[in-house]
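Notes follow the structure.
A single protein chain has been omitted; all remaining protein chains appear in their positions.
By written order: A, B and C. Residues from 1 in each chain.
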Amino acid sequence: MFRKILIANRGEIALRVIKTCREMGIKTAAVYSDADIKALHVLEADEAFYLGKSDPGDSYLNIDRIIEAVKKSGAEALHPGYGFLAENSLFAKRCGEEGIVFIGPPSSVISSLGDKVKAREIMQKNGIPVVPGFFEKDIDFDRISREAEKIGYPLVIKAVAGGGGRGMRIVNSSDRLKDALKEASGEARSAFGHGGVFIEKFIISPRHIEFQILADSQGNVIHLMERECSIQRRFQKIIEETPSTAVTPLMREEMGRSAVAAARASGYVNAGTVEFILDGEGNYYFLEVNTRLQVEHPVTEMTTGLDIVKHQIEIASGNRLTLSQDDIKCRGHAIECRIYAEDPENNFAPCPGNITFLKEPSGPGVRLDTGIYSGFSIPYEYDPILSKLITYAERREHNIKRMIRALQDYVVLGVKTTIPFLIDLLKSQQFYRGETFTDFIEAGFHGWEPPYPHIDKALTAYIADEMSAKNRSSGKEFYKEKDISPWSTLGNWKI
Amino acid sequence: MFRKILIANRGEIALRVIKTCREMGIKTAAVYSDADIKALHVLEADEAFYLGKSDPGDSYLNIDRIIEAVKKSGAEALHPGYGFLAENSLFAKRCGEEGIVFIGPPSSVISSLGDKVKAREIMQKNGIPVVPGFFEKDIDFDRISREAEKIGYPLVIKAVAGGGGRGMRIVNSSDRLKDALKEASGEARSAFGHGGVFIEKFIISPRHIEFQILADSQGNVIHLMERECSIQRRFQKIIEETPSTAVTPLMREEMGRSAVAAARASGYVNAGTVEFILDGEGNYYFLEVNTRLQVEHPVTEMTTGLDIVKHQIEIASGNRLTLSQDDIKCRGHAIECRIYAEDPENNFAPCPGNITFLKEPSGPGVRLDTGIYSGFSIPYEYDPILSKLITYAERREHNIKRMIRALQDYVVLGVKTTIPFLIDLLKSQQFYRGETFTDFIEAGFHGWEPPYPHIDKALTAYIADEMSAKNRSSGKEFYKEKDISPWSTLGNWKI
Amino acid sequence: MEYKLKINGDIYTVESNKIDDKHLKISFNGIEHEARFERIDDNRIYLNIMGRGINAYIVRNRDSKSVVIDGVAYLIEDAEKTDKKRPKERISRDVPQTVTPPMPAVIVRIMVKEGDRVKKDQGVVVVSAMKLETTLTAPFNGTVIRVNAGEGDKVMPGQILVDIEKDNEGGANNE
Partner (left out) sequence: MEYKLKINGDIYTVESNKIDDKHLKISFNGIEHEARFERIDDNRIYLNIMGRGINAYIVRNRDSKSVVIDGVAYLIEDAEKTDKKRPKERISRDVPQTVTPPMPAVIVRIMVKEGDRVKKDQGVVVVSAMKLETTLTAPFNGTVIRVNAGEGDKVMPGQILVDIEKDNEGGANNE
């Protein structure tokens, strides 16, 4: 087993990895930028190495500096977390060249699965369902039209180069196809300098269902059941749960088999996630493989009783998987809520700033993976995730209420967070009934504003605070100019 | 289901019950004494009712005042927690008379199981093994001598009236029996005014193994496997774990059957615990039934995935158990450490006082059931338990390290706690090897003193604190006369 | 004592009386109630209103406080103070008058230069915070008279990044 691991990440995920390392008797080395001198992952690691300026390019995305830190630390292995360089095949390759064990799949696997067209080909070849579609370098309307009939309407035109919705059109019938193709191609050309488009079946009200897999270097592959991650804002997941209300035992078995097949087909090693789109009729289609530890891995840990990071490290050190598929028995229900420093009233605008007060939830069925503490200043250079709150209960209905209770017990002052939004969402009938589709927020919570059920109490608290001001300890209650808070400032802006 | 429950307790257990009630949509009413005006259970309940002065007799042990609070609150049911009136059959009876559902077994069951001799008779009659022994009102040496031969040596003489080791003698062979009986009886007479003694087989290096049971009012009884609670100081448990390293699957089955039989024999309803003594040969003997929620119930919740308080409330409301014995599958390993406000260097002397700083552990596999917050003043009128830290992991070896990690991450300033002692104990080879007997602390940790491996770092921290004093916020760093801390005071005393 | 407090645009005139160290009475909009209060720490007050316990977590800003109850934050402004201090900014929530970032951010692009004519809602500066780019727009038709920051600068809320002189013609301004 490794004696020391360097964690090439920050925030809650760095802390998450540090904890398991400490429990395995492995020393940890953190890395940090100027903005993170007092970050929790720096405080909690055995050692910490300075990378550079706060800009990610000078620090957490800077391969040379990270490699240098590994050398200095004497770590034998590197855990990339998620984000930053976690899915950078060149980085994984460089680690290998430098004699550092990269805790993740081989560089070649990251590379081929990172290429959407190549990944789709691998899956198709191995009998894993993909969204019916047709790829074409140049637009040959007749061929596309023939394929469109095979796929069936509605379908969606997407730009090969694209992203962010540009060069995209939904087509409901064949008579609109030609015009739509032209429009999309033109838009793609002006947006990306390349007019290539392709067509795909348009999945109505899809769910995002993914399977956690573990694969060792001896070729053993198992899956740890599904997670449903349909609740998203800006294509970013915000609530995840397992089991999914939409997956029957039969579907679970079939999709699990596909996930394992996908892992085998791509030569996968270590922990990974096979993502599927699920339609209303129970058909599922391969979406992509995430070649890293997933933000939402804790829900799987809660229902399987496993520590995925521990298995990652064991696999990376060359150990055989100690589990077989039959050992994996899920139990109960788990939800994860991501706590972002964002203003949900304002289209989820980021809210960096200073945490002035923090009260964390605890108790039965509650897990908190956090990267912050009271007094910490959330930098604006990085992802707005502050922490993840995970709850477990015997049944989903109880667990939803447990999560609401835990969110209400979670108080973060100084920056705006997604907490009030999450509470409202979890209280909704749609969520309770499991009607969770990827357009959930757009369809049901667009332009959300918090309910204000306790205005009378808030006013009373305001006045009671004035009346008991002398009981506050000095030095803390006064407004500090430097801690200017976005809560009280205004601007003219749009995202 | 009940609309409102009054919790006739304080501290972490009151909070524990409040949480599940909130999750079940049940309103909660707390009760409090003068010392607890700002206690966490008061702050977190929907309502709170004042009982009286801090002395338990005027508050948490005062049946009339508690009944009055229930009436005022309109609660339909009462949860007694543990301690205080939880095992008071008269209180349970009174609740019944007043039309209040007592969340626990019927008064008559509490009463008969609370009588050690009666409980022993019930168990013996139902084929549940009890410690071989012989009860006799008056001392008839010849009869005792004959029984002693049957039981076998070594045996122990105990006072019928007694407790605390007085009137107790261990006898290794028959030639010492007569003198020992005389000594014990004399000692018992002078101590308790009654010279009655009895003899019992002396169990060498016993373990304390208990089984959690759930029984509904329709006669369904199941057990939730064992907990080992051998690590005790002053006959008080301090660390509990499940599964026990000493219980084989076969033993588990047999002891579980005995526990269920014990519950059936006594007409048990609701959650309870059947306690056994286990000797080195795998023989187990009935000790007693605890007719309430146990302090250490969370370890069972971690490995079974169940919420025992929820089942208590459902059973009390007349619901049928939704679980059968086959549904109970334990997984992984759980440990609980009780965090007491006690000085482990000083024979566990209680340390009430003001919590000046608190940092709580979190992350994978960590659960904290707590009753304190920073700024709360721990009263000296009540039990010194502050919180319970529970960890879960796939395997015991990992879990011990996880618990050590979590304890090291748990910082309580202002009062002394058992944390450094627990860390040392968990690091010991004896604990690692599962050599956990009821004399564990007495045998291996008598006169314990903390190791001081970091004197150089502590000195550096002291000086760094002086050097950066100006960066501390004003008003907090100065010693306050009223917060006089036992850490710096001395006395001439013994427990 | 009378307070004029503003929540979410609505102004509440609240009459309050301190009964003793632990009790107060407030009335507004015909609602009247007594409350017991306990200060728990700098940021937490426990209220008991008609037997019901409430935990309020409070953070104090210059002329406002954020009060969090059951996970929801109520931004409460002292209407008298804010009215006196910033008479011209009174309606700023609805009609912003300056180009300033809504959060600490770094400037990615400046899309105007001094002397440029800009239209209302035209993008003038792009800032980035937490991986998200935000375009700050002109609050009205006008002329850029000064650019106060450069690309790569770290900027704070309240900092005016671009000074724009408003056009005089009434018509164009109303669109």
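Just a few scattered comments:
Keep this in mind: a residue touches a chain if its C-beta (ideal position, glycine included) is under 8 Å from a C-beta of that chain, and two chains touch if they have at least 3 such contacts.
From a predicted model like this one, the values you see are computed outputs, not experimental measurements.
Touch, as defined at the top, links the missing chain to these shown chains in the whole complex: A, B. Checked against the full complex, the candidates A:G25, A:G96, A:G127 or A:G375 give a single residue touching the omitted chain, namely A:G375.
Only one of B:S324, B:Q429 or B:S468 touches the absent chain when the whole complex is considered: B:S468.
Taking the whole complex into account, chain A touches the unshown chain at residues 37-38, 42-48, 373-375.
Counting the whole complex, the residues of chain B in touch with the unshown chain are 341-342, 346, 349-353, 356-357, 359, 380-384, 407-408, 410-411, 413-414, 416, 419-420, 423, 450-465, 467-468, 471-473, 476-479, 484-495.
What we mean here is this: only the chains that are shown with their structure count from here on.
Annotation: A-C is the more contact-rich of the chain pairs A-C and B-C, by number of C-beta pairs in contact.
Distance from the chain A centre to the chain B centre is 41 Å, each centre being the mean of its Cα atoms.
Note on chain placement: the centre of chain A and the centre of chain C lie 31 Å apart, centres being C-alpha means. The geometric centre of chain B is 52 Å away from that of chain C, both derived from CA atoms.
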